[in-house]
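Note that one protein chain is taken out, while the other chains of the complex remain in position.
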Amino acid sequence: MGEKRYVGAPVVKKDAPSLVGGRPVYTEDLAPEGCLVVKVLRSPYAHALIQRIDCQEARKMPGIACILTWEDVPGKRFTMAGQTYPEPSPYDRLILDRRVRFVGDAVAIIAGESNQAVDKAMKRIKVTYQELDPVLDFRAAKDHAVLVHPEDNWKSLAPVGADNRRNLCASGIDEKGDVDSILASCAHKVEQTYHVKANQQAMMETFRAYSYLDTYGRLNMVASTQVPFHVRRILAHALDIPKSKIRVIKPRIGGGFGAKQTVVAEVYPAIVTWLTGKPAQIIYSRYESQIASSPRHEMEIRVRVGCDQEGILKAIDVYTLSNTGAYGEHGPTTVGLSGHKSIPLYRTEAFRFAYDVVYTNRMSSGAYRGYGATQGIFAVESAVNELADQIHMDPVAFREKNMVRQGDVMPAYYGEQAMSCTLNQCMSQAAEMIGWKEKFPCRDMGNGKVRGVGVAMAMQGSAISGVDVGSVAMKINDDGFYTLMVGCSDMGTGCDTILAQMAADCMDCDLEDIVVHGTDTDISPYDSGSYASSTTYLTGMAVMKACESLREKILKKAAQYLNCDEAELEFDGRKVRQVKGEKEISLKDIGNQIMCNNEEALAAWESHTSPISPPPFMVGMAEVEVDKETGEVELIDYVAVVDCGTVINPNLARVQTEGGIGQGIGMTLYEDVTYTEKGQMLENSFMQYKLPTRQDVGKVRVEFAPSYEPSGPFGAKSIGEIVINTPAPAIASAVCHATRVQVRELPITAEKLCRGMHPEWFGHGSPT
Amino acid sequence: MIQAKEYVRPSSLEEAYQLCRRRSSVVAGGMMWLKMENIQKQTIIDLSGLGLAGIEEDEEQFRIGAMTTLRMLETHPGLNQEFDGIFRECTRHIVGVQFRNGATVGGSIYGRFGFSDILTCLLALDAYVELYYGGVMPLAQFAAIPRSITERNILVRILIKKDGRRAAYRTVRRASTDFPLLACCVAKKGGQWQISLGARPQRAKAVVISENEESCGAEGWEEQEAIRIAKEGVKAFSFGSNLRGSGEYRRVLAELLIRRLARQLQGQGEAGSGMGSGREQSKNGTMTESDQSRKEDNRR
Partner (left out) sequence: MKIQFQLNGKPVQAEIQPDTILLDLVRKMGCKSVKRGCETSNCGLCTVWMDEKPVLSCSVLAARAEGRRITTLEGLEKEAQEAGRYLAEEGGEQCGFCSPGFLMNVLAMERELDSPDEEEIKEYLAGNLCRCSGYMSQLRAVKRYLNRRKEG
């Protein structure tokens, strides 16, 4: 391997011309003409049993191909969570169930020739429901008299403390040291509870998939998914057919953010195609994507933190109550991150992390960027900010005394050692960028407005240690260009390009010489998929390994063609030549010669897994301006400094960071989730669920403080998820410094601040 | 999604009116709201062939055709000069430019939506509506009638008199292009204050409060007068709760906004001073004070 030409360079994404040119490269664009339109009839009740479902009339409607109810689907339970088998998420789903468990749960599948035909038929399905008492309050769900999953064939494959007879999807505890007695001896303490709601990923392309039978009668599924291989397994479970009968292809996908790590929509066209033999397509409306999908787990987190007179943090105690909703997808795993990726940010003598994950009759939750760490970091970082405020210590200084440093062993992070960590540098750099010293804690602007600043730190992991597998296959073609076959899922993040950058530097070739083939389960090597911040770190290592073994094979083959010993040879990316001698052969010639009279394929196939999950770190700082009367908040400035190890592509890493912060700002200030008393979710469209627009995100400025991670490709760690974690605690603290109102339930709204600042104006009072 | 069996683009108002007499028909303005309604109709009547998209200005008034888009209101120099830029202010937060190129003033006013910025704004200006059947009536009267009663009629134009009033507009929104949590328009003409509040969340209405001439001139009287107007004004309205905010908060905001807008108007010159009241016209439309302060922020 020679000099790095591409790693570290702001390379334009390989698919950019197609994407900006509006080319037909997404699922819906590619679906064949004449696909059956598949739609789902959804429950109006939060909890009910279907007593009778009469589809006779509907089935006779013109253009209807099939209507399926719970009586028509396999009775084996499965999970839609895109996780490595055996999944930690309980097997609690059927494609259609007689018991419906949230408003929006699937009742029947209708497939027909057109939207209109299907809509008409849907209206003719007569369902008689027996309404049941729902469990809507997640604080009362554990050991509730009403069970969300009373069925006997519910099962949990992993020891996660799940018990369907107690509405428990998971439960557990992890601790070190005597937290209670240490906290009791602390000079200063904060005990507070923080609440994050079930925010939606809201990727611009809603859930969608189409399926057809191929020449061999196999079910082919083209899906907008982050986890093609998991889709194959899950469909096999759901349809109760062999995995060999299924092929999954991932085209370009219009964003995922974790939403598409759950098989939300694929089962519906799959069963239609499997039963009718006809191509079928489902496209979720935005409404469905809002009410029946896979949002963030709502969590309420109680935090206790204590420090001594000098501001040395002694102990952290975290209890998380997580609401998985009607089904358990990602329930047992997201909760873990709420403690394991918040507590280790600090050196403390003791910690405790306990949790319960409960079933309720609300929309099922799933994976959303940050995956529980976001909720935990909002809670722990807010509590730390409150503690610093309480002892009148600058929260930056407080963190500098207590933060994790490179070389530290992190007991609350499975005892892993931080081999690469520039968190301290991130802190000083961010403080410099925002002008912390001049601005902390607040400045009255003299026009009825006040500005405050706030800070937060974050960490995440890089892949799931000891579980995730990244694989690539790489082959040489005629004229010596390479095909890099990957099993991960580029969802707009640019991983196809980043992996090609790494491969080009490993092979000392031009980026154009690497053709990347995105995922097809029949062709691509097995990869767990693009989630858990794994692709750059894990699949990147697989690329390095594959390139290394391919280089060996090239030398070996060249030695054969040149009739010399391979130890005499070197490969510079273009030619193989004798180090001391005249013989040489070009890669082009090798590529062409192997097409004739050859018995060994010039290809390499490598997998990688990691026993550790090195955390990236970052610091975010916010400056807000608050109207002292109305409580309106404007985000003025947000700065972030990230340690993601080596930055493979500075442009894409920057946009990841800006985008994650944008979503973090959204959940902090705008995106609310509320339910009616009957359990109906009200923010069911973009009219009601307010994503931030470009006028709502202020100015976001990003810099990097790279460390070098010895276990990562070129020293890289992850970046995809960590970037969503700092806005909530940093903005909440900035707002608190401006107003003295600490908001502990997101989103932070003008009304909450107005009430906090001016309680006397409410009730019988008024502003004047 | 709306469904219909027939589409007609009438070439005369009479034809449109006759078509709309039928219960099974529906008039399409900008289609922004209509397309979301889950209804089935026989006929969609498209008014886009009647030349109603435009703003006419003469010495006495503005005549705004029903098919005038919100974007046309937003960027019309005459309207914004006459009324201190409030047409830009009351439109620029509505979804986006593309939306405002589609949505029509007729649709906004005919729909009488609770969240309507346009209705809130026009009510403070004593605007009139011209109906094909029934002629001209005050907007306040039209806005107060339930929609069902005027359903079978065609809204042709909005008329706004140039009566020298000053006006100011302000909303509170949970996100920049969201519906308003509360919309407030205050206008002043002679000794009369006209206050319009929308998104309470009920549809907008307006009240008139007379200036207290006795207090005039005393130390700090302007602030006192603004407080009085705000307190009086709020009493005339009821406030309710929805996803965006509680009735209590709306009441607090209403008082704050009326007071602020009244102060803003007190600080401005008399009628005819036009854009000279501390504002400048930018190359891309009229500039409001909030733009100005934001720009200053960005220069930091």
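The chains carry the letters A and B, assigned in the order they are written, with residues numbered from 1 in each.
As a working rule, a contact is a pair of C-beta atoms (placed from the backbone, for glycine too) under 8 Å apart; a residue touches a chain by one contact, two chains touch by 3 or more.
Here the structure is a predicted model, which is why all the values come from computation and not from measurement.
Colleague: Give the residue, chosen from A:G254, A:P269, A:G311 or A:G620, that touches the chain omitted from the document.
Modeller: Of all options in A:G254, A:P269, A:G311 or A:G620, contact with the hidden chain holds for A:G254.
Colleague: Among A:R52, A:H392, A:K580 or A:R694, which one touches the chain that has been omitted from the display?
Modeller: With A:R52, A:H392, A:K580 or A:R694 as choices, the missing chain is touched by A:R694.
Colleague: Quick one: say which of B:K5, B:R22, B:K161 or B:K235 touches the chain that got left out.
Modeller: Candidates B:K5, B:R22, B:K161 or B:K235; residue touching the omitted chain: B:K5.
Colleague: Kindly state which of the options A:C35, A:I661 or A:M681 is in contact with the chain not pictured.
Modeller: Reading the full complex, the residue touching the unseen chain is A:I661.
Colleague: Write the list of chain B residues that the hidden chain touches.
Modeller: 1-7, 9, 28, 30-32, 35-36, 44, 46, 48, 92, 95-99, 101-102, 176-177, 282-284, 291, 294-295, 298
Colleague: Considering the entire assembly, which residues of chain A contact the chain that has been omitted?
Modeller: Chain A touches the missing chain through residues 10, 12-13, 15-26, 29, 201-206, 252-255, 257, 285-287, 491-494, 649, 651-652, 654-655, 657-663, 685-687, 691, 693-695, 697, 699-700, 702.
The rule is simple: only the chains that are shown with their structure count from here on.
Colleague: Nearest whole angstrom, what separates the Cα centre of chain A from the Cα centre of chain B?
Modeller: One centre to the other, that is 43 Å.
Colleague: Residues of chain B touching chain A in their complex?
Modeller: Counting only chain B, the residues touching chain A are 3, 172, 174-179, 181, 227, 230-231, 234, 243, 245-246, 248-249, 251-253, 255-256, 259, 293, 297.
Colleague: Across the complex, what residues on chain A touch chain B?
Modeller: 116, 447, 629-630, 632, 636, 669-670, 672, 674, 682-683, 687-688, 690, 692-693, 695-696, 749-751, 754-755, 758, 761-763, 766-768
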